[in-house]
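Just one protein chain is left out here, and the rest sit where they should.
Chain IDs A, B and C follow the sequence of writing; residue 1 opens each chain.
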Amino acid sequence: MNRKWMIKRLKNVTFKSPIMIEGLPGMGNVGKITVDFIIESLKATKIYELSSSGFPGCVFVNEKGIAELPKVEIYHKKVKGKDLLFVSGDMQPIDDFGCYELCDKLLDLFQISKGKEVITLGGMGLAELPKNPKIYCVGTDTQTMDKFLGLGVKNAKGVVGPIVGVSGLLVGLAKQRALHGVVLLIETLGVQNYLGIKEARELLKLLNKQLNLGLNIQELNKEIKIIEKEINEKLTTLVAHEEGKAKAKKEVTNYIG
Amino acid sequence: MNRKWMIKRLKNVTFKSPIMIEGLPGMGNVGKITVDFIIESLKATKIYELSSSGFPGCVFVNEKGIAELPKVEIYHKKVKGKDLLFVSGDMQPIDDFGCYELCDKLLDLFQISKGKEVITLGGMGLAELPKNPKIYCVGTDTQTMDKFLGLGVKNAKGVVGPIVGVSGLLVGLAKQRALHGVVLLIETLGVQNYLGIKEARELLKLLNKQLNLGLNIQELNKEIKIIEKEINEKLTTLVAHEEGKAKAKKEVTNYIG
Amino acid sequence: MNRKWMIKRLKNVTFKSPIMIEGLPGMGNVGKITVDFIIESLKATKIYELSSSGFPGCVFVNEKGIAELPKVEIYHKKVKGKDLLFVSGDMQPIDDFGCYELCDKLLDLFQISKGKEVITLGGMGLAELPKNPKIYCVGTDTQTMDKFLGLGVKNAKGVVGPIVGVSGLLVGLAKQRALHGVVLLIETLGVQNYLGIKEARELLKLLNKQLNLGLNIQELNKEIKIIEKEINEKLTTLVAHEEGKAKAKKEVTNYIG
Partner (left out) sequence: MNRKWMIKRLKNVTFKSPIMIEGLPGMGNVGKITVDFIIESLKATKIYELSSSGFPGCVFVNEKGIAELPKVEIYHKKVKGKDLLFVSGDMQPIDDFGCYELCDKLLDLFQISKGKEVITLGGMGLAELPKNPKIYCVGTDTQTMDKFLGLGVKNAKGVVGPIVGVSGLLVGLAKQRALHGVVLLIETLGVQNYLGIKEARELLKLLNKQLNLGLNIQELNKEIKIIEKEINEKLTTLVAHEEGKAKAKKEVTNYIG
């Protein structure tokens, strides 16, 4: 049962110590919203597409009606001489082993690209929506964390429990490879399919400052519509599938076959 | 844990750009009913049998009392000079990985046979039985979809969420191999073990027209009895097993041992 | 994740077309009770022990307090010039794939031993305990079935649904290897951990006649005490584990650690 990985290289680019920023679907979807907004705003170029038999056994229907395998994508943008790689995707892998495997593939590609630093984004689910969500940071080492602690981010020690999924594991495995990295976790509402747009804005402000991205965060409100639609179509239905949310006659739910 | 695949070739036939039509058990069982009816009507020839340790760990009892491993079968029929391959089977694989693996095996065999186009059939479960079930289409590309959109089929964009299982994945993986294909999804009742015979008839009419099959669809009512019996015996019991449906004394349920 | 198989050969015996009779825990535990009783009565010799990382991750405590890995064992006895192999064990494998793998290992060993015919034993769970339990038969071919149909056994066609687990799969995979075999299924009570002793007696009478075993079935009542104790200790607790059956203070339940 060796799971198959299909890695498609779309562009051959040479990088200089790139930084990788990851945001996959997760708690509040804050990571995905943040990364997808940056990709859109900076008009980053897709350079890799990863699909795998360790991803869900389904296809998504895109805006033209075309079937798309679940995938994780890496985009590139050079900003003020700095190479940035953005990891976005449709879903988390289907199991723990799949998370390890995806993180290893991402770090392999990153190390081939001479990358040294990883920033992953995620949400910490609270029982109620926080008014002023705090950002916590967990890192591979204190020096890397210090860059963020100086910007109002708090050290997660004693506050955050195990960080489950790709965001945590990517930094844990980066450390094992002697790379540097941080997980940035923002407080959000711990409810499935909640879209933490306000929280994503806070992460964007932080990254804008720290990475000097030059983003116009006011645009988030416009752009967010597209992202929200996409997330809703993909994620909501995947969940609906499990919850058997099929109330109204005309409500098209899910297909298994 | 490399899963074992046993692929038995029953006939050595040479094909000219065959089209593969898939219909496995799923929502409303519309795909299976449709494909099994065509196989029966056209007296198609079985050319491949696939069994695997990624299929359920059970045997079925056939009409002679003989034990049959769960399997997926490929049938062939040349209709008006066109080679058609039909994929039928007892069940979907037991997990996501198994779906990827089965689809890969099917596409391997299909490409060896010089195949270029795949049509998969499925149901979209609604909360109530639709009076005039609509057919939606998701494809590898717009040209392939256009062949069906011209025949009253609707583009699934914006209506259909993730398509889970072999029907969707087969088209997604076909696209990855630069093959062409469509998933045809018909509205049906989203209730387990429901047999969407009326819906299958609509799919049959569509395929009859599009592929020029020359089927007598009136016969569906007769033929359907046999298919219904077979599906009921296999699928209903597999489900009963999980639901612990053992009410009456004489009701023979399931065996584990 | 290649699962490890540890196969210990305890005796080097040469066989002449041996028959393999399998009875693992399952519905009513009728297969296990039957096979364990024959092994005891005939004083059969253990020739193989199989353990695997596809079996449950636990040990059993034997009658001396010694830790025993879950295992499947093959015993041998020559009865009136006929070589008989008996397959007994502590449990079914943990998943479908494990069932395929165990059956393949058993058939590999059987074919090395020049074996040609397999008899597997199981129960069909009814909602109430049957007064005169009927025995049904499913086979690899009609000739092999005929040997049993002549002895009051009924053809399972149209009565028995999918046969889940090792008993069914062993015969299905035997057929695939062009071996012969039957599953003998007796009606029993479809309640977890029920010990179908009366039903096992019917299977014993049948095998005694068909294989000419010369068993004293009256002794079953005595012998059964030992088997009942063993099964209760192993199986009941494994189930208790899942059911969280920990009511009385002094009741020692299960250990995880």
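Rule of thumb we're sticking to: a contact is a pair of C-beta atoms (placed from the backbone, for glycine too) under 8 Å apart; a residue touches a chain by one contact, two chains touch by 3 or more.
For clarity, every value in this text was computed on a predicted model and none was experimentally measured.
Asker: Please identify which residue in C:K4, C:K80 or C:K225 touches the non-displayed chain.
Answerer: C:K4
Asker: Write down which of A:M20, A:V72, A:C99 or A:I135 is the residue touching the left-out chain.
Answerer: Reading the full complex, the residue touching the unseen chain is A:C99.
Asker: Which one touches the absent chain: A:L109, A:A156, A:L195 or A:L220?
Answerer: Considering all chains, including the one not shown, the answer is A:A156.
Asker: Give me the subunit C residues in contact with the hidden chain, please.
Answerer: Answer for subunit C: residues 1-4, 6, 51, 53-69, 94, 233-234, 236-238, 240-241, 246-257 touch the chain left out.
Asker: Please identify, in ascending order, the residues of subunit A that touch the omitted chain?
Answerer: Touch with the absent chain occurs at residues 1-3, 24-27, 30-31, 54, 92, 95-101, 104, 121-128, 130, 137-142, 145, 155-169, 171-173, 175-176, 183, 185, 187, 190.
One rule holds for everything that comes next: only the chains that are shown with their structure count from here on.
Asker: If you take the mean of the Cα atoms for each chain, which one ends up farthest from subunit C?
Answerer: It is A.
Asker: Taking all residue numbers used at the subunit A/subunit B interface, answer same if over half belong to both copies and different if under half do.
Answerer: Under half shared, hence different.
Asker: From the C-alpha centre of subunit A to that of subunit B, how far is it in Å?
Answerer: That pair's centroid distance is 36 Å.
Asker: Two or more other chains in contact with one residue: find those residues in subunit A.
Answerer: Residue numbers touching two or more other chains: 1.
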